[in-house]
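The complex is shown incomplete by one protein chain, all other protein chains being positioned as in the whole.
Up next is subunit A:
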Amino acid sequence: MNEAGSNLQGETLFGPDPGSDPLGWYRAPAGGDIFTAARPDMAAQWHAVASGLASAGQGNLSQVQSYLDRNVEDLGLAFRVTGDDRERPWPLAPMPILIGADEWQGIEAGLIQRAEIYESLLADIYGDQQTIANGHLPAALASGSVNFARRMVGLQPPGGYHLRVYAVDLVRDPAGDWRVLSDRARLPIGVGYALENRLALARSTGSLLASIGTRRLAEFFEALRFGIAADCTRSEPRIGLLTPGRFNQSYPEQAHLARHLGFSLVEGRDLTVRDGRLYVRTIAGLKRIDGLWRWINTADIDPLAFDQHSQIGVAGLIDACRHGDLSIANWPGAGVVESRAMAAFLPRLAQVLTGGPLILPNVATWWCGQQAEREHALANFDRLVFASSFRNDVAGLSGADNRLGSDLNPEERAALVEGMRRRPMDYVAQEMVETSTTPAVINGRFEPRPFVLRAFLARGPDGRWVAMPGGFGRVSSQPNLRSALMGAEDISADVCIVEGQDSARTVDPPALSAPVVRRAAGLLPSQAADNLFWLGRYGERAQQTARVVRTLLANADMPGDPASQSDAETTRRRLSQLLVNWGAAPAGKKQRSRQVAASALTAKDLNGSIPALIGRLQEIALLLRDRLTRDSWRAIHRLPPPIDVRDTESMSEACDMIVGVSAAMTHLLSDNLGRSAAWRFFDMGIALERGSLMLQSAQAIVPGSASAEDLSALLEMIDGTALYRSRYLTIPFIAPVLDMALLDPSEPRGLAYQVQRILNHLSQLPVLREDGMSEEPHRIARLLDARIAGLDADELDGPTISSLRDDLGALNAAIARRYFLQPDLPVTRDGSALLG
C-alpha cells in the first residue's frame, strides 16, 4: 500500500473508510443530487461502483483516472480541435452516472414520444403543412431555421422516415424530474463518445459495470445499423458515413462510428452521382451506394441544390434522393425541428400530433414572436434567460448563446429590448433551470457537480425507436453552475442504466437476422487507396532517411590512414548530399556530417526531415482512422524519440529506434490489413519509395567512380554487407554492389525486387478494362521489369540509372491516374455576375 493509501486508512478512525466506501464522505447540496436522492437499492449500486473504482485504484481514485486516461488514449478516440495539430484527449470522469431501469423507462417513453412528434412534424412541414395552416406552428418557426430546406418539400424519403437518429439533451431538476434542454436532429454528436466512454470505463474497471447489471449498448448500435440499411432498396446495401473531412471537430468520432458499424467513411469528393444514382469512386471503378449516414449539414450537401460554394458536398445528391433509390439518415432538412423556439410549441404539437400530453417537458420557453409571450418575457426580464430562437447570432446577446436577464447592465438591457422590438421572432425567453448534481471525482475525492445527459435514439429496421440505454454525460467542472451556462471545460461521464431487482425490460430487442457471410471487405475508395499508398511511402522514406543518417554517423567517426580518410570524406560528402537532395538537410552551406545528421533528425521545418516525415505519416494515419487498428495507430504515434544532437551516440540510437519502430509499424500494418487491396496499396507505396530511394542513392554515391567506402555505405543502406561478404569475399567493387542494389531480384531491399513486388500487386487488383488488354500501370511495370532483367551491372552508368528513375516515376504516375482521385478534382464553382 502506498503512502497516500495508508493516510486514507488512518481516517477510518473518524468515519467510513474512503478506501472501501469513498461515497461515505460525500456531501451534496440539500436535494437535487442524483445519488443522495436515490432509493436505497440504487444507492447501494452507487456505493458498489464507488468502492469498485477505489479498489481498482488501490484505494486511490486519482489512480483510476490515469488508467482511464490511458484507455481513452489507447482507443485512439481523442477530441480534435479544428485546426489543431495535436489531438486533445477527451477527459472522461471515472464515476459514471447511474440511473435505475424503472426511472429510465419513463425517460425512454418520453424520448420516443418526442422522436415521434418530430417525425410527424417533419412529414407535415415537408408535406402539406397542415400544422402551420391550422395555427399550431407559425410558418416563421420553419422558415427561420437555416436548416429548413424548401427544396425538400414534397420529396418523400424512400422508407417514409425523415428521422432515423435523434439526440436529446436532458437535465435533472432538483425535484428529480427530467427536462429537455435541446433536440438534435441533424448530428447526434457524442454518440461515438458515449460508446467509447463505455469501452474505456469497462476496460479500466473489469467486471464492475456488469456486476451492477448495467445494460449493454450493443443493441442500440445494431438497431442503428440495420435501421439505416432497412430503407435501402438492394438487399445487401452498401452504406457510407458521409463526413465533412478531417478538419471537422467530430471527425475522429465519425471515423470510429464508421469502423464500429461497418460503414465506409466517405467524403463528398469520393462520391459522384450518375443518372440519378449515387456511386463511390473505388479502385475497382464506380460502386453503388445505397444509403448514407450524413454528418454534414443539408446546406452543404449538394452544391447544385443548395449552396453552390460548398466544397464538401456531392453535386446532384438531391437528384439521387428524388430518384428514390437513396436512403439518407437523417433526411435532408430534418434539422428544422432543432430550433430553440420549437420548445414553446411542443406541448400543443404533442396533443395535435400524438393525442396526448408531452411526457418529458421542455425547459419552459416563451417565443417572443407572439405578443402575450413577449410581454411576459419583458415583465419577468430579470428572472428569465434570453436566447436566440434559431441559434444564430442576434442583436443584444453580445455573441453569447444566451444571457440571464438580471446579468445585463443597463446598456445591454436596452440593446436587447431594442433587438426584440425590431425582430421579436428571433428571441425566446426561458426559465432558469437548477440542475441536479452527481458525484464526480475531483482531486481524488467525490464532489457534487451539475450534469447534463445527452440521450440517443435510433430507429430499428422495423421502424420502432430504440433508445441507447445510457448516453453521453457532461459533468461541469465548476460547482453550482446554472445549466444554461455549462461550458467548454466540462468533462464527460458514462451513463449506466442499471437493472433494478424487479424491473422488466421495457423494449424488446429488435429482431435481427444474421447477415450473409462474406469475405473481403470488397470496397476500397480511391481516396483511401491513395492514402494507404502514401502511408507506405512516407513510412519507408522515414526508415531510409534514418538508415542514411546512421551510415553517415558511422562514417563520421571512422579512423584510418590519410588516403582512406579522404575517401571517407568523399563518402560523407555524398551521403550528406543525398540527405540534402531528400530535403532532410539544408542545401547550400558546407556542413559537418554531424550537423547534417542533426538536421535530418530534428529540423521540423525541412519537409524531408524525420520529424516532418513522421508528422506527414501521422496526418495520413488520421485520414485512415477507420481502417487502422489500435496497435498500428499506436505504433504510428509512438515514433519520435528524444534526441541529443551533441551526442553522436544518441543520434545513432535514435536512428536505430526509428528504423526498428518503422519496420515494426510496417509489419503490424501488413498484418492488420491482411491480403486485402488496402494492403496492396500500402505495400506498393513501400516498394515504390524503396525502389526510388535506392536509385537516388546509387546515383548520389556512384557518380562515375566510387571508393570502397562509398560502396560499403550503399551496401549498408540495403542491409547487404553480410550478404556481399558471403558472396564475394572481397572489398566492395562497383559492379557487384550495383547488381545487388538494383538488378538482383532476390535482394529484398533492391530495385528489381520492388518492381516485381509492384507487378505482383497490380496483377491482383481489380481490372476496369473489359477487352482483356492490360491497364497502363501493368504495362509500364512489365516493361520496367523486363528492362531490369535485361541489364548488365556494367551498363549501369549515370544516364541509365537516371532513365530507370524516369521509368519508375512514370509507373508512379500511372498508378495515381488509374486508381486515385484525380489531382484536379477539387471542383471549381462558377458563379457569374450577369447583373447590371
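We adopt the following convention: contacts are C-beta pairs under 8 Å (C-beta built on N, C-alpha and C of every residue); 3 or more make two chains touch, one makes a residue touch a chain; residues count from 1.
To be clear about the criterion, contacts and distances are computed from a predicted model.
The protein name that UniProt records for the chain not on display, among "Transglutaminase", "FAD-dependent oxidoreductase", "Ribose transport system ATP-binding protein" or "ABC transporter", is "Transglutaminase". The chain omitted from view is touched by exactly one of A:S235, A:Q371, A:N409 or A:S705, namely A:Q371.
Contact with the chain not shown here comes from a single listed residue; of A:A133, A:A400, A:A414 or A:I731, that residue is A:A133. Remark: the omitted chain is touched by one listed residue; of A:R27, A:R150 or A:K604 this is A:R150. Taking the complete complex into account, A:M425 is the one of A:L53, A:V337 or A:M425 that touches the chain left out.
Within the whole complex, the absent chain has one touching residue among A:L378, A:A395 or A:L723, and that is A:A395.
Touching the omitted chain from subunit A are residues 125, 129, 132-135, 138-140, 142-144, 150-151, 153, 303-304, 307-308, 315-316, 369-371, 390, 392, 395, 421-425, 822, 824-836.
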